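Take a look at the following structure, please.
Complex shown without one protein chain; remaining protein chains in place.
Coming up: chain A.
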Amino acid sequence: MAAGGSGGGNKTYSFKVVLLGEGCVGKTSLVLRYCENKFNDKHITTLQASFLTKKLNIGGKRVNLAIWDTAGQERFHALGPIYYRDSNGAILVYDITDEDSFQKVKNWVKELRKMLGNEICLCIVGNKVDLEKERHVSVQEAEGYAESVGAKHYHTSAKLNKGIEELFLDLCKRMIETAQADERAKGNGSSQSGTARRGVQIVDDEPQNAATAGGGCCSSV
């Protein structure tokens, strides 16, 4: 959670953001575009694209963003709760040319809301808008759904570098707001001890998860 440094309004927020999405929706391209500004580039210096960090300064507030990629394969679906424990935000990516990937996003949203309640900022991202001609998920449906679950919807293209900067900036602003509201609610001093002591634990996944995983449309891979 927002583990902040003291000293006036000069706070540093640390946010954890999980990246969810099926195999080939372009999660990796999305973060690599954001953090390295590269797409399918042979000169990508980073060894991995599964844990990336970014430092931002939004209106004088420093933000350390840690982006956690998650394995999107169907077989790892049940592990989701271990990943998104304690996260401040979630980016749910689907491919606009792939109806299935949008269904997966719906599953994750349900789970996230169940596990983390309304504390988490959700972003639903329709990636690959450069392939508008092959669109299979309608804009109205996607945006309508996002609104119905209290998430924000974004259209992006990692290839054309469209909408990505806005997505992360917007998400950060929302997370700051949530964190501030949280602090106010808890009163100043006690906010940290409550949130800081949250480790990672292995939890038994609920039977529902297993059911959705089993009934899920097609297991790719």
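One rule holds for everything that comes next: a contact is a pair of C-beta atoms (placed from the backbone, for glycine too) under 8 Å apart; a residue touches a chain by one contact, two chains touch by 3 or more; residues count from 1.
What we mean here is this: contacts and distances are computed from a predicted model.
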item	value
Among "Glycogen [starch] synthase", "Rab5 GDP/GTP exchange factor", "Succinate dehydrogenase subunit C" or "Signal peptidase complex subunit 2", the UniProt name of the subunit that does not appear here	"Rab5 GDP/GTP exchange factor"
Sites on chain A contacted by the missing partner chain, in the whole complex	1, 3, 5-7, 10, 12, 14-16, 19, 23, 27-28, 32, 44, 46-51, 53, 64, 66, 68-73, 75-76, 78-79, 82-83, 86, 192-193, 196-202, 205, 214, 219, 221
